[in-house]
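The complex is shown incomplete by one protein chain, all other protein chains being positioned as in the whole.
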Amino acid sequence: MRDAHSEHFPGPIHQPPLASNVDAIQPHDHEELPHHPKLQHHFDDMAQQVEASTLGMWVFLVTEIMFFGGLFTAYLVYRYINPEGFAEASHHLNVTWGAVNTIVLIVSSLTMALAVRSAQISAPPKTQVAWIGATMLLGATFLGVKAIEYYDKFTHHLVPGPNFHWEGKHPAPAEMFYSLYFCMTGLHAIHMVIGLGIMTVIGFMAWRRTFDADYYTPVEVAGLYWHFVDIVWIFLFPLLYLIGGHFTE
Amino acid sequence: METLNYLNNGHGLKSWLLTKDHKRIALLYLVSITVFFVIGGFFAMLVRLELLTPAGDLLTSETYNKMFTMHGVVMVFFFLIPSIPAVLGNFLIPIMVGAKDLAFPRINLLSWYIYVLGGVFTLVAALGGGVDTGWTFYTPYSTAAANGHVITAALGVFITGFSSILTGLNFIVTIHRMRAPGLTWFRLPLFVWSHYATSLIMILGTPVIAITVLLVAAERGLHLGIFDPALGGDPILFQHLFWFYSHPAVYIMILPAMGVVSEIVQAFTRKNIFGYSFVAFSSLAIAIIGFLVWGHHLFVSGQSVYSGMIFSFLSFCVAIPSAIKVFNWTATIFKGSVCLDSPMLYAFGFIGLFTIGGLTGLFLAAMGLDIHVHDTYFVVAHFHYIMVGGAIMGYLGGLHYWWPKISGRRYSEPWAKFSALLVFTGFNLTFFPQFIAGYLGMPRRYHAYPPEFQVLNVASTLGASILTVGYVIPLIYFAYSLFAGEKSVNDPWGARGLEWEIPSPPPTENFTVSPVVTEGTHQYVHPNQEVGLA
Amino acid sequence: MFTNFPFFPHQASAHAAQVDAIYFFMVSVTAFFSLLIAGLLVFFAIKYHRRDDDEVGAAIHGSLALELLWTIIPFFITMLMFGWGAMVFFDAYRPPKGAMEIYIVGKQWMWKAQHMGGQKEINELHVPVGRAVKLTMGSEDVLHSFYIPAFRVKADVIPGRYNVLWFTPTKPGRYHLFCAEYCGTNHSGMIGWVEVMEPTDFQAWLGGGRASDSPAAAGEKLFQDLVCISCHRDDAQARGPQLKGLFGHTVRLQGGATAVADEAYIRESIVNPQAKIVDGFLPIMPTFQGLVSEEQLLQLIAYVRSLGEVAAPAPAGAAAAPAPGKD
Partner (left out) sequence: MSDGQGHGAHAHIAPPSMYYKVFAALIVGTVLTVAAAKVDMGPLNNVVMLLIACTKATLVILFFMHVRWGSRLTWIVAMSGFFWLALLFSVLGDYVSRGWVPETMR
């Protein structure tokens, strides 16, 4: 039989012989330092765990870039085909609301970054929660403004579909523009809602004194997500709101 | 005495459904993709039975269209894409990199639940009356004209996409951050390299199809008009976005199979791979160049000629790394110690069929020739040579190779050899005639066809019956081996690699102590080799 | 029942021979490499089969020379295929000048053809042997694909735009016409026949049918019915650009851009008039989307085209300006 092969061909790894297979599932404390309570069993140490988590979030953000990328590509192509129609349609978006929301999101990114920093320097839970709460408040403000805008579009028959009504010269490209507008801002808004959900959990954890200089990965990773959603808006704002700036009827 | 391993460490449904052990999750995937394989196979059999006669007499046209649509959707999204990565990759990658688990065990479990949820959506669509868009969901048919539950099916694909993304994410982080000390990139098994390349496609491509099918669902359900020609929408834009993922998706299916074959060829020649770095980098090259060739699906769609030329050129380029792999496998066998056990038979089958499948792909990359064969049975034959002759052969080969590790049991080798032979014969009889039918001009997705194509179609259906038998037999002997199979030792094949150094089946945390690696994991010959130092 | 089963399609166009040549070349390459690999696998498996349970393979790690060899040789073979394939494609892509024109409209699930003489056909297409034929194709609903295997030609038919297909039949006969892009329930019923006739027979066929108006004549009628004529007049006070001599020429647009007045341009100007406004005119034309069918669009185009044949030098300020570099 073949059972003896491993004796004939010494393996490339060094591994102490298994006393019994039971050993394999026993916790093994072969390091002098006590483990951090937040260290998951399958990581060797906290550094590995931190690196894995941040890399994981970055990789996820890359998929998010591609996810929004499909919509941006559609925008690019149709705007290339209908520059006039898109400018005309964009003219009917409210630049003021868009600009206000841009500022709101940028401030929320600042508070988010400061929330991460407060965890990094082991600030008291109250400070951490305050920054996180401020971020959430700004996020909710953004969604509120968005809701006003959506309602406005709804009352002006600018929602694509059978009720879409356009007085201008380019009804078809305008409906295309508003299809893209709702898809892009809608997807972004969904990301904001998810972000608020994440921040709720993070805020709760901060309240429970989870984070300090030794362990703040969840805040940091949630922050990466929040900043990403901000970046998407940084592009959406000019591409959707500002291309009709000097449009003449 | 029963030693404790991942299988008997915890009993009951809950210990499986809430497990975070990558090996148990791999088995959850194994069971679920097998279910979908059977469903997809059932649809395929109905398609083949209908095509026995030129007239559309067994099913109505609408039913036939739903059958090939559901066959495609189920096989592509619910069997082929998760097959090797989610089952074998999930089971083996942590072990091969010397880790206790994947980087994110909970996300791994989540990805299985997402997969199941997507599957439920698809099954609801199938049972609730089906969908007849074709697996490609081309607009404006899918948005404006199709019958059945397009939105439900599209959401099924959308949801299951995230399962694929999370699996890829987990693999990438694991391979980057969880490797055992000393296990450098160029000591990694080629299986890991090919899964790394696969994961890149999963995370970079899948989101694009996710948003694309979501837009189709939104256009059908909410009347948003992203692809609507009446609003100036371009159906070709849909095709661009669809194939931006769906062409690389073919490499999601074939790259892991290439990794499996690289492992099997080394194990059954007891020889390290010929040209390790070429084989490793060709995986990355396929993944990256594979992202640049999607436009060869659009040669007759009205795409710009210049785009077509560039895509044609790049499509030929992606053939080169594939050729490198085939030549290197062949060279590995040279002066090996060749043993033709069932995994090796599947690997041989893979190399031969993939060669034909790859070369016939060149026919489709040549623009002038593609005009004729595009959307005919030639294409159907070509991609089945890659997906069935390639990916499924690789999957079955890998399953046979690692079955003793996964289950701790040996299966019946004579039966395995017999079924490998059946699969090979049945496969060729099914799909080779389709090349001829395709060049004759038989279009794909035809419910009824002119009578002069009948001989070829009868041969094809006959082959499909043999193929079915070839697929059912392993199901039986694998199941039988679980209860009555001979117990396997750690390393039943005399193979190299970390997975063969630990017990069969492995303990829950794989390694008692994190292994320390001092050289490539697949070295068979060490004249005066010092055993590594920790 | 199994009589008459071919293994190779009819070769009935000039283009078919070119496609078949590249096909045979690629089949040879495929056969050579497949047999080479299969032969080597079997040969090695026999020659080096495991003789002893403890045996291991030779310590060979690779060879740069070999790797380069089997990188470079396949590269050159594939580049040959690429160049050849692209040449054949270009040839099939651009119709020769003076080709016989036919309009095709695809709809679920039939092919409608309209000859310039007014003959209409459904799921049939009669063409003379030895003469280049150019099809201008549009779709009423979803994607279709016009495919004649014996000619080795195929092109998708896309709603909202025109695709062109051309061929020169070389052998009289009756050949399959398929829809190759899945288009719904009766996709496999969207088939027909292409009848390639001797030129004299074709002339007889053209004369024999109950020809309706030619597309241009039908288009002219539409032009009156839809009162296009009230704006697109011949005089200088016209509110719309003059159409005489327009077709095929370059048009100067508002904002300085230019466009060639081809089928796609005229189609767009009818269904989406605001997209390209001719310099010097107001954007006042309403859309005719939904008011005219694809067939009628093609008739209107044929009418505009027929005006183009009496091309006079464009008067100052009018839309059409002859493009010197064009011919």
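Note that the chains are named A, B and C in the order they appear, and that numbering of residues resets to 1 at the start of each chain.
Following the convention adopted for this analysis, contacts are C-beta pairs under 8 Å (C-beta built on N, C-alpha and C of every residue); 3 or more make two chains touch, one makes a residue touch a chain.
None of the values given here were measured: they were computed from a predicted structure.
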Residue among B:Leu4, B:Leu46, B:Leu190 or B:Ile236 touching the omitted chain:
B:Ile236
Filtering B:Gln303, B:Ser322 or B:Thr376 for touch with the omitted chain leaves B:Gln303
Identified contact with the non-displayed chain, of A:Gln40, A:Ser109, A:Gln128 or A:Ser179:
A:Ser109
In chain A, positions touching the absent partner
31, 33, 35-36, 44-48, 50-51, 54-55, 58-59, 61-62, 65-66, 69-70, 72-73, 76-77, 80-81, 95, 99, 102-103, 106-107, 109-110, 112-114, 117, 120-121, 213-217, 220, 223-224, 227-228, 230-231, 234-235, 237-239, 242-243, 245-246
To test your reading of the contact rule: which positions on chain B touch the chain that is missing from view?
176, 204, 208, 236-237, 240-241, 244, 291-292, 295, 298, 303-307, 310
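Heads up, the rule we're going with is that only the chains that are shown with their structure count from here on.
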Chains joined by the largest number of C-beta pairs are B-C
Taking each chain's centre as the mean of its CA atoms, which one is farthest from the centre of chain A?
C
Of the chains present, which has its C-alpha mean closest to the combined C-alpha mean?
B
Return the distance between the CA-based centres of chain A and chain C, expressed in whole Å.
45
State, to the nearest whole Å, the distance from the C-alpha centre of chain A to the C-alpha centre of chain B.
30
Enumerate the residues of chain A that touch no fewer than two other chains.
2, 5, 8-9, 82, 85, 172-173
Identify all positions of chain B at which a residue touches two or more other chains, and write them in rising order.
230, 232-234, 494, 524
Please name which positions on chain C make contact with chain B in the complex.
1-2, 4-9, 18-19, 22-23, 26, 29-30, 33-34, 37-38, 40-41, 44-45, 48-51, 53-63, 66-67, 70-71, 74-75, 78-79, 81-82, 84-93, 108, 141-143, 145, 147, 149-150, 152-156, 158-161, 163, 176, 178-189, 191, 272, 289
In the complex, the residues of chain B that touch chain C are 56, 61-62, 65, 132, 134, 136, 138, 140-141, 144-147, 229-230, 232-236, 269-272, 274-278, 299-302, 305, 308-309, 312-313, 316-317, 319-320, 323-324, 326-328, 330-331, 333-340, 348, 351-352, 355-356, 359-360, 362-363, 365-372, 374-376, 436, 439-441, 443-456, 494, 524-525
Chain C contact footprint on chain A (complex, rising order)
2, 5, 8-9, 82, 84-85, 169-173
